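The structure follows.
Only one protein chain is missing from this complex, and each of the others stays in its spot.
As written, the chains take the letters A and B, and residue 1 is the first residue of each chain.
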Amino acid sequence: MTALLNDEALLSVEALLSVEALHVAYGRVEAVKGISMRVLPGQTVALLGANGAGKTTTLRTLSGLLRPTAGTIRFAGQSLERVPAHHIVRAGLAHCPEARRIFPRMTIEENLRLGAFIRGNEDLGPDLRQAYERFPILGERHDQMAGLLSGGEQQMLAIARALMCRPRLLMLDEPSMGLSPIMMQQILRTVAELKDAGTTILLVEQNAQAALALADYAYVLETGRIVVEGTGAELLADERVRVAYLGEG
Amino acid sequence: MTTSSSTGLTAPGRATRRRLGRGADPLVGKCLIALGSAAALGSTFLSWTWTTAFPGDLTVTGYPGGNQLITLFLSILTLLALGPALLPGGVPGTRWIAPRGSVRLLRSLSLANAASTGYVVVAIAWELGGVANYVAGTWIAGASVLLPVLGAWLLPEDDHEPAPARPTPRWAQIVVVFVVVMLGLLVTDFGVTTGFSEEFIGFCLGAGFAGRGLAASGLFDRFSALTAANRVATGWAVFAAAVSFVFLQSSDAYTSVADNILIFATVALGLNIVVGLAGLLDLGYVAFLGVGAYTAALVSGTAASRYAHVVLPFWAQALIGVAVSVLAGLLIGAPTLRLRGDYLAIVTLGFGEIFRITMNNLDGQSGPQVTNGAEGEYGIPDLRLFGYDFGRPHTVLGHTLGRFGNYYLLLVLVIALVIFIFARVNDSRIGRAWAAIREDETAAEAMGVHGYRFKLLAFGLGAGLAGLAGTIQGHLTSTVTPDQYTFSSSAPPNSAFLLAAVVLGGMGTISGPLLGASLLFLIPDKLQFFHNKQLLLFGIALIVMMRLRPEGLVPDKRRRLEFHERETAAEEAYEELVVDELDRSDGLDELEAEARA
Partner (left out) sequence: MSVTVLLQLVENGLVLGAMYGLIAVGYTMVYGTIQLINFAHGEIFMLGGFGALTVYAWIPGVAHLPLFAALPLMLLGGVVVAVAAAVGAERLAYRPLRTAPRLAPLITAIGLSLALQQVVSLWYRLPGGGNAKAPVAFPSFGGKAFDLGGVLVQRADLFTVIAAAVCMAGLAWFVARTRSGRAMQATAQDPDTARLMGIDPDRMIVVAFAVGAALAAVAALTQGLRYGQISFDMGFVAGLKAFTAAVLGGIGNVRGAMLGGIVLGLAEELSSGILAHFRDTAQYGQAWADVWAFVLLILVLLLRPQGLLGERVADRA
């Protein structure tokens, strides 16, 4: 399912998320200047770029925290440009925000339960068990305050929390940021596992090498515009990308 | 002026709607304005009713009186404002009236006249019981003020960028400033000395709409440019005008109103240093006025004082009063100014209560006898300064100054001092430090601004100025009681009214609190008919004002940016962006370049 799709297949599959000519501005400062992109079901798509390129702004706009000034966002057949953030989650779009943003003064289990907030009073037992299986450390410390976890553990919690709403698309914003190399490897492995399990992922990463290795398709942003796009393999091979983003050359 | 020619093409939407009813020749509109205003002007020389039962005596034929004066003035103003619109390019010598175009000015002025005169016409029927009380003059006045409104709306909008002001010699600028300030004095004098509610309401309606028109026509902007270029001359002009006010009064009746406004405004300006400049919310500010008043009263020789045998000269009383106030300010400020802003609000509120309770309790029963408790210090003798007895009438320049006149002159000096301090401090290093703290204390600290020290300075300075006003207030009212210094009561000054004067007037400005204090004092004073609903209306006014115009009547330029303007959104978003995406420095330059572009 996650095998690379050839071009004809790409066109024939209905995109889960399609963004057309998206513009986002902070007051007079335009941060995203006409981005168009697609995420197909089951794909892992990476969004790369330097700081200030507009990656986080794009994700925050997709999840409704920011309002686009122009452009369209279609997700699973629904227009999202004017939908408030708390309704977008219900459509199946989960956003695991930059810098983790767990609720520090609540327990791990409470954090996870909040992740499933939109599911109302359903029994969350199976989902909690699944989360604890995926991240055993969370299970061991489930009644501790989340603020006491280490950075990597908090990132695990943030991912597990985002998965609790059983999203159709998981957006991860720099999951490896500020982590030790070992922890970074572990988180990236988790992302790979999620991908293998069939989760559709939109991944923003600084670590371009790792992201491209994971991604079926990738877009490279520069000052609010897409400058290069292609399959992960293509971009890994692309001379310009190697020079500009992979620190080679 | 340009007219939108009807080309026969129908533009869609808004343009069509705008042209509806505008097909009429603008000449018709101008004629209506001219005719209506002239007729209204003429009607003020007629009687408007046959009975003297309506306040202000409108029965006289031959010269205007009462509310008719307002109509007369507004009609003349409207005719003047018609000048720039009459000939192509305007009647020579009148173009200065409307740098941004005269149509909006004409609309506002005709509205002002219609509102003010229409109100009187309606009030005559309402208060006297029916239109049977109308005479020919009433009908003429009522009908003729409506014509200019109709006419002004027939004129096409002509708002445009003002042409650059012609260079004028400095002496001419100064003359203009003096003349305008004196005109302002006359208008203010009229408002303060209105003898009955109808006149005051008519005045407020007229002044409010006319003021809006003058702002829209660009005349205010032009005048502020003049004052900004001639600050010293403006200062002297305003001071001269303020002093001459007392020489316009034939009795002490309205001077006492002016005295109270001055005290209120002085304290409001002091509070504006604390709230407007340094951004510290003080909810118990009136207590410092009380500290000053009580301190001065205690050493003034009043019989009710525990220290009745101590009779200090006023300069010493003032010094001690200020010193004790500053001390109280530092005592309250020192522990709390290190903390978050919200705590200051609650501590100052508490301090206000503590002050009131303490003054109440130091009555010999609940505590030692110092302040005479709830009865207060009464019989405070009049001020005496350099042998000048403020309690006795004096003849100055052929004009007899009564007791309130004497105090008025002293209060003008004090408020001038406060304004001087306010302006100087605001323009200095201290003012910039306050601005930095107000915006972002953490960032200010990072830039090396010692936040705590500057906040304490603002707090102490504010307390001292209020204390100074208090030392005079005690003598003026001759009695100080604890209940004069509460958080809220139906009469100013109290902490809530003071804060409202600052906020409604315009935080961080000088004229804002002056205007705010005048309005907040005059409205309850003049409109006795809602005397028991003052606090209700006051509360509602605060809510509405925060919703519609949080920057106040006279917005500070910098603060206008802080409030609901688009620039603010950009700045905030810019910060957010910086936090979101640019916490490492490399992207910053890029974004800044973008922001500049």
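Criterion: a residue touches a chain if its C-beta (ideal position, glycine included) is under 8 Å from a C-beta of that chain, and two chains touch if they have at least 3 such contacts.
Values in this document were obtained by computation on a predicted structure and should not be read as measured data.
Of the listed residues A:C165, A:I187 or A:L203, the one in contact with the hidden chain in the full complex is A:C165. When the omitted chain is restored, the residue from B:I354, B:L527 or B:L553 that touches it is B:I354.
Note that of B:S366, B:T400, B:S428 or B:Q528, the residue touching the chain absent from this view is B:S366. Listed residues B:W126, B:W315 or B:Y343: the one in touch with the omitted chain is B:Y343. Residue positions on chain B in contact with the hidden chain: 275, 281, 335-336, 338-343, 345-347, 349-351, 353-354, 357-358, 360-361, 365-367, 441-442, 487-488, 496, 499-500, 503, 507, 532-533, 535-536, 538-543, 546-547, 550, 562-564, in rising order. Against the chain not displayed here, chain A makes contact via residues 63-65, 84-87, 89-90, 94-95, 97, 101, 103-106, 110, 113-115, 117-118, 120-121, 161, 165.
Following the convention adopted for this analysis, only the chains that are shown with their structure count from here on.
Measuring from the averaged C-alpha position of chain A to that of chain B gives a distance of 55 Å.
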